[in-house]
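The structure under discussion appears below in the form of structure tokens.
And then chain A:
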Amino acid sequence: MGILEVKDVNKRFGGLKALSDVNLSVKENTVHAIIGPNGAGKSTLLNCLVGKLIPDTGSVMFDGQSVLGRKPYQINQMGISRVFQTPEIFGDLTVMENVMIPLLAKRDGAFRLHAFESVEDETDLRHEAETMLEEVKMLDKRNMHTASMSRGDKRRLEMAMCLIQKPKLLLLDEPTAGMARADTNNTIDLLKEIREKRSITMCIIEHDMHVVFSLADRITVLAQGTPLVEDEPQKIKGHPKVKEAYLGEAA
Partner candidate 1 sequence: MTKSNLTRRGVLRSGAIAGAALGVPTYLRAQESGFTNAPGDSSVTLGFNVPQTGPYADEGADELRAYELAVEHLNGGGDGGMLPTFSSQELDGSGILGRKVEYVTGDTQTKSDAARASARSMIEKDGAIMITGGSSSGVAVAVQALCQEAGVIFMSGLTHSNDTTGKDKRANGFRHFFNSYMSGAALAPVLQNAYGTDRKAYHLTADYNWGYTTEEAIRSSTEAMGWETVAAVKTPLTQTDFSSYIAPVLQSGADVLVLNHYGGNMVNSLTNAVQFGLREATANGKQFEIVVPLYSRLMARGAGENVKGIFGSTNWHWSLQDEGSQAFVKSFGTKYGFPPSQAAHTCYVQTLLYADAVQRAGSFAPCAVAEALEGFEFDGLGNGPTLYRAEDHQCFKDVLVVRGKENPTSEFDLLEIVEVTPADQVTYAPDHPQFAGGALGDCNNGA
Partner candidate 2 sequence: MLGLGKKDTTLLLIVAALVVFAPFILNPFPGGSGMAQFNAGYPDLMQRFVIFGIFAIGFNILFGLTGYLSFGHAAFLGVGSYSAVWMFKLLSMNVLPAILLAVVFSGLFALLIGYISLRRSGIYFSILTLAFAQMCYALAYSVLTPITGGETGLQLAQDDPRILDAARDSGNLPVPGLFGLEMRSTADLVLGDWVFTFSAGYYFCAVVMLISFYMAIRIFRSPFGMMLRAIKSNQHRLNYTGLNARPYTLAAFVISGMYAGLAGGLMASMDPLAGAERMFWTASGEVVLMTILGGVGTLIGPVLGAGLIKYMENILSKINGDILHSWFAFLPDGLEDFIVTIVYPFIGKGWHLTLGLMFMAVVIFLPGGLVEAGQRIARAVRGRRSDDRKSATTEPAE
């Protein structure tokens, strides 16, 4: 029994069948990658996991509870954090504030009217945030406004914002899309480092094979909305069906 269980999920957009009978099980403390050519349904599947879309049929269970029908913030409160394709951070706020917010969300829940407390007084949280920033090597930038930072910094900050919540599952949506090779490698190193330091479950959606094979424990190949194979990375390499799917796309 995995921490995330997707069973028989179907999703249609009008006449287009985006997902059909998707089954997926993500085990705790593993890195599970979902790969597939463009239009395979990766993003649709991800959106079903985070509450942005609701599947037509099937179930998505996380940690023994259904996520279906829940709003994104509720799903986050259940323990799923998410990294976006292009880093989504609070551009007008400082680095420190960017990591304080998820921390407060974790502690106080989805809403609390803490209008007369002071951010300055939250010494424990500040300390925790500083430790996290230290870990992603951004402590020196803590009072910087984030809008002007480099993309690599933004990515690391976003990662820190997710990790500080100590999520049970971290979803990564093409974390290296559009990145230069060097940046991609940096990101891979960062993710590896994170894995080594803490036990964490990750689910990566990616089409860059280099990234996938550097990180994943298990891989699911998605094509035309259906899981083709699910196996360990070595076995996925050279799998005939996978070749077919990618070549078919190329042809």
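Candidates were picked such that all candidates are chains of the complex that A comes from, given by their letters.
Keep this in mind: a contact is a pair of C-beta atoms (placed from the backbone, for glycine too) under 8 Å apart; a residue touches a chain by one contact, two chains touch by 3 or more; residues count from 1.
Fair warning: this is a prediction, and the values are worked out from it, not measured in the lab.
For chain A, the touching candidate in this complex, among 1 or 2, is 2. The part of chain A that touches candidate 2 in the complex is made up of residues 50, 71-73, 76-77, 81-82, 84, 88-93, 97, 100-102, 104-106, 108-122, 145, 161, 165.
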